[in-house]
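Below: the structure, in structure tokens.
For this depiction, one protein chain was excluded, whereas all remaining protein chains were kept in their positions.
Now for chain A:
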Amino acid sequence: MYAQLVETGAKRLKTKEEMSPEEREFQEKVDAETKIEPKNWMPEGYRKTLIRQISQHAHSEVVGMLPEGNWVTRAPTLKRKLQLMAKIQDEAGHGLYLYSAMETLGADRDEEIEKLHQGKAKYSSIFNYPTLNWADMGAVGWLVDGAAIVNQVVLQRTSYGPYSRAMIRICKEESFHQRQGYQILLDMMREGTEEQKAMVQDAINRLWWPALMMFGPHDDESPNSQQSMAWKIKRKSNDELRQMFIDQTVPQLEFLGCTAPDPDLKWNEETGHYDFGEINWQEFYDVLKGNGPCNRERIKTRKNAIDEGAWVREAAVAYAEKQKQRAQAA
């Protein structure tokens, strides 16, 4: 999940009787799967929660370019470099679709980005891990984009129209990411040297657990989960999505000829799902709080990009102004 912990402000769910007529009408629309559009009335909590969720999601796409950017100049062939750049360009695009969706709720893009830079807004914990060898590019595409797809496919049915439409566009492009990642790993496992094969296993060992953490903490009876479910801005629980991801990924892992760093991972005939070990939640919360291996570096890089690009934006405005004056004078 690209948005892992979203505060809804709800202490408990309101009953239909406790709702105002507007709130009741809104909830009935959501229950009937009618999409909510920007100009429709919506509870303030719904609007604020969506801004939080969509901005987290957008920030994740943008920060998500950085671990891959690390490998653009180091890609082993021109073909791989082109593929990697295409994927990174897609992430930038996904960030923009999402910021646009967020703006329809009255949020300001600059303000939300400023919150990210101040550490007030979150992004997915996964992007705070370093990408140390070329196989990481494969493992990121396969596992990280794979986990994102599981989550995003469900979000295509989210109740807010602009968010849902952004998700539909994103999902169309995301499967290229996952397939190119898996193919990198397949090539290395089939044609690689022993050293290269070891790189693949090393990448999986490091990224397996962080990928599972992407779905967020266990679902509890917290009002946040209940409220997000009732508003249909969340459609399935974190644990359900994580299980779906594991069930579809383990056979692909076996096909590669690799293993997961989890001694408890095994097929359960009875449940029809894979059992797996407990996630190190301390690590998850540490990374979320800003203490992962790359948190500071990621934010610093994002800030620099904005600051060092300021003159380009100023020049664009000056140029546009000059063109306008010329057109008026002519």
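Following the convention adopted for this analysis, contacts are C-beta pairs under 8 Å (C-beta built on N, C-alpha and C of every residue); 3 or more make two chains touch, one makes a residue touch a chain; residues count from 1.
In this text, contacts and distances are computed from a predicted model.
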UniProt protein name for the omitted subunit, picking from "Maltokinase", "Ferredoxin", "ATP-binding cassette domain-containing protein" or "1,2-phenylacetyl-CoA epoxidase subunit B"? "1,2-phenylacetyl-CoA epoxidase subunit B"
Which residue from A:E44, A:D110 or A:E194 sits in contact with the chain not drawn here? A:D110
Among the options A:G93, A:G192 or A:P223, the absent chain makes contact with A:G93
For chain A, residues in touch with the removed chain: 37, 39-41, 86, 89-90, 93, 96-97, 100, 103, 108-110, 165-166, 169, 173, 313, 316-317, 319-320, 323-324
